[in-house]
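Excluded from the complex is one protein chain; the other protein chains are retained at their positions.
Here is chain A:
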């Protein structure tokens, strides 16, 4: 009787271990599929903002992971054109039912334009965060800062570790 119980425990432990390990692998794959953006020149920050560079103008937005964790965005407060920003400065906020989350500038520069469509219809951030849901554009003054940002690959790895952290 006791031996049977022991065997049961051993089997359960084995299954648990196996299950856990396969779960972790699955999460990584799921993440890759979910957040893959089909290869791009986007750079990312650790606060889930992305930026694409075109000569000296950077376009900034938030990533898929960010828009998902925000929930439905009800209001977007974007920086006004002409505002001078340093990398890491608070430059606006996205309000969702959950909270008002700060937006940080990935690079230093002067804001040239903000996305009026997103101001009118904040839901664009949820439906098209990489395309129509861009937030603002700025004229970059320090090109070297771009190297401090994560590439698509590095960001995916970062998400993997972030996702496993206890929420």
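Methods note: a residue touches a chain if its C-beta (ideal position, glycine included) is under 8 Å from a C-beta of that chain, and two chains touch if they have at least 3 such contacts; residues count from 1.
Everything that follows uses one rule, which is that contacts and distances are computed from a predicted model.
Entry comment: the absent subunit's protein name, as recorded by UniProt, is "BPL/LPL catalytic domain-containing protein", drawn from "CP12 domain-containing protein", "Condensin complex subunit 1 C-terminal domain-containing protein", "BPL/LPL catalytic domain-containing protein" or "Aldehyde dehydrogenase family 2 member B4, mitochondrial".
Residue-level contact of chain A with the missing chain is found at 1-2, 5-6, 9-10, 12-13, 16-17, 20-21, 24, 46-47, 74-75, 77, 88, 90, 93, 95-102, 104, 119-120, 148, 150, 154, 157-158, 160-161, 164-167.
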